[in-house]
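Then we have chain A:
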Amino acid sequence: MVLAATCIAVLSVMALALARALQADTVYDRILGINMFGTKTAVLIALMGFLSERPDFLDIAIVYALINFIGMIAVLRFFEYTATSGR
Partner candidate 1 sequence: MFEQHFLILPIVLPLMAAPLCILLGQRQLAWLLATLVSALSCVISVNLLYAALDQGVLSYAVGGWAAPWGIEVRMDAASAMVLSLVTAISTLVLIYAKASIEKEIDSSRHTLFYTAHLLCLTGLSGILSTGDAFNLFVFLEISSLATYTLVSLASDRRSLTAAFRYLVMGTIGATFILIGVGMLYMQTGTLNMLDLADRIAQSGPSRTLNTGLAFILVGVSVKLALFPLHMWLPPAYTHSPSAVSAFLASTATKVAVYVMVRFIFTIYGVEYVFHNMGMDLILLLLAIVAIFKCSFMAMAQSNVKTVLAYSSVAQIGYMILGISLASAAGLMAGLLHVFNHALMKGALFMAVGAVLYRTGSVDIKAFRGLGKKMPLTMAAFVIGGMSIVGVPLTAGFVSKWYLVTAALEQQHWLIAFLILLGSLLAVIYIFRVIEAAYLKKPDESAASKDIKEAPMLMLIPMWVLALGNIYFGLDTTLSVAAAESAAQWLTQSSMSVGGGQ
Partner candidate 2 sequence: MILETISNILLIVGAFFALTGAYGLFKFPDFFTRVHAASVTDSIATILLFLGLILRTDFDLVAVKLVFVLVFVLLTSPTASHALAKSARHGGVATLAESNNKDNTDG
């Protein structure tokens, strides 16, 4: 029960982060929203594993956290390129 409620809470956090990413003043706000979204997905995977009573698939959560991090770094890296050369 608590697990399910936590799932819903995390999902709503994700929805809010998505809303932030969709309409943001600056590109950095978007990235911020997306980063929050990414970390919460990793949490949600773990929660869903417990909810479906098969928590041994946490490897996926690791991948999510990892890919989220790499995606963030890539965004920052390539955004620096366009920021300097695009203008």
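Candidates were picked such that all candidates are chains of the complex that A comes from, given by their letters.
Quick note on the criterion: a contact is a pair of C-beta atoms (placed from the backbone, for glycine too) under 8 Å apart; a residue touches a chain by one contact, two chains touch by 3 or more; residues count from 1.
These numbers were taken from a predicted model, which means no experiment stands behind them.
Here chain A is displayed by itself, and among the listed chains 1 or 2 from the same complex, it touches 2. The touching residues of chain A, counted against candidate 2 in their complex, run 2-3, 5-6, 9-10, 12-13, 16-17, 20, 26, 28-29, 31-33, 35-36, 39-40, 42-43, 46-47, 50, 55-56, 58-59, 61-62, 65-66, 68-69, 72-73, 76, 79-80, 83.
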